[in-house]
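Of the protein chains in this complex, all but one are displayed in their positions.
== chain A ==
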Amino acid sequence: MTMNYFDHDLTSLHQQLVNKETTATELVQATLDNIKATDDQLNAFITTNPESALEAAKALDKAGQFDNALAGIPLGLKDNMATKGIQTSAASRILKDFKPVYTATAVDKLNAAGAISVGKANMDEFAMGGSTETSYYKTTTNAWDHTKVPGGSSGGSAAAVAGGQVPFALGSDTGGSIRQPAAFNGIVGMKPTYGRVSRWGLFAMASSLDQIGPFTRTVKDNALVLNTISGHDQRDSTSATREVPDFTSKLTGDVKGLRIAVPKEYFGEGIDERVSVTVRAAIAQLEALGATVDEVSLPHTKYGVAAYYIIMSSEASSNLQRYDGVKYGFRADDVKNLEDLYVKTRSEGFGDEVKRRIMLGTFSLSAGAYDAFFKKAAKIRTLIIEDFNKVFEDYDVIVGPTAPTVAYGIGEEIDDPTAMYLADVLTIPVNLAGLPGMSVNAGFVDNLPVGLQIIGKPFDESTVYQTGYAFEQASRLFEKKPDIAKEY
């Protein structure tokens, strides 16, 4: 028995549970059946945990308490978030069969709210990639066209939601890894302000950029999930101590007087003209709803990719050194000595993209290169932050496309890393500045979704949601379903 989540948002599911029209056990079983029915097409999950999920559902049904908005509702988790006793591999061979002894804080919070994770979604290895093709385990497909990539790195989470397997999922975003797959799959993906959600238990790629966030079909669903996973965590000293507002509070559909900035650089060279047109139409719709729209400049945007790939790879090169075959995870056989153990384990355990970034980062931090690379990149980061600060003096949100193109074919770009890196140009600056950024569906090009990116001031996710909700409710684009919806 499957469940058609296209017709039920989180509020509706919650109501059904409260009214005893369904049970948590039914929802979890249906979700597992959904995955069974469609994962041969989507390949969204690396691991599922039916026993523990059903067990949690039964306990919840027995208690009969569905006070919390997420209680009894199933979800999927990106495979880089620690789940106690369940393989968490970051889609890497080096962590094959690795079962953490602890659970990520964001997941703990969902568990405490009664939400039930059914599995671990596919991703680019260690979140390095934009197409989910660097996974050691499988290649996930786009929910709208299975010959296309789902985007990445959180491609499994995005496809699972867009393909109707789960009502919502968590992903992580270091340079666009939530927003870009959300755009490619026509759903809502939020990267919150850096520090909003604890990173405890998130397998680090780049510590100063990584942030966990929700994938949902609607803006309101997204705000509900962020309400649950946000907040300070004593185990993460980079998590923010400020209070968490109710992110649904500004979901009125009203954007009258909202001051929207549109950076001209976000419609420049390399942006597919049809994407530009779709996004501009979406912006026009917001203007028609009463927002004011002005063109602005973020002059250092063009340096973002270079700065990002230096900072991200530098931090990643250090963060990934712990995978050495000594303590846990994969260890190469047949080693002669310590150096051999390190070299063979890491050579066999990591894929090409991971190795590429480790080398790039190691070089950027080396004594001869540090000033010209890491230090300069850090300076550019400051300039990019200043660009945003200046615009936010006069505007409430910044909008533009999420990605330069719609989803491309599987295998098309994977051998051209530079082209892949350049495709992150519109999402990267948001991570460098630590801002909240969300992608909502702006329309379609060749039946493939286009993302509208909405960027907010630090810790002002509420206004980002307000903007996205107004557009979503006016455009009703979330009602359009991919063909895979017919499977349920």
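Basically, contacts are C-beta pairs under 8 Å (C-beta built on N, C-alpha and C of every residue); 3 or more make two chains touch, one makes a residue touch a chain; residues count from 1.
By definition in this document, contacts and distances are computed from a predicted model.
One chain of this complex is left out of the view, and of "Sulfate transport system permease protein CysW", "ATP-binding cassette domain-containing protein", "Probable cysteine desulfurase" or "Aspartyl/glutamyl-tRNA(Asn/Gln) amidotransferase subunit B", the protein name its UniProt record gives is "Aspartyl/glutamyl-tRNA(Asn/Gln) amidotransferase subunit B". Annotation: of A:I187, A:A204 or A:L477, A:A204 touches the absent chain (contact as defined above).
Considering A:A44, A:A57, A:A104 or A:I455, the position touching the chain not shown turns out to be A:A104 (whole complex).
Screening A:K36, A:R235 or A:K302 against the full complex identifies A:R235 as the residue touching the chain left out. Within the entire complex, the positions of chain A that touch the omitted partner chain are 80-82, 88, 90, 95, 98, 100-102, 104, 199-204, 206-208, 234-238, 314-315, 317-318, 321-324, 326-328, 338, 342, 362, 365-367, 370, 374.
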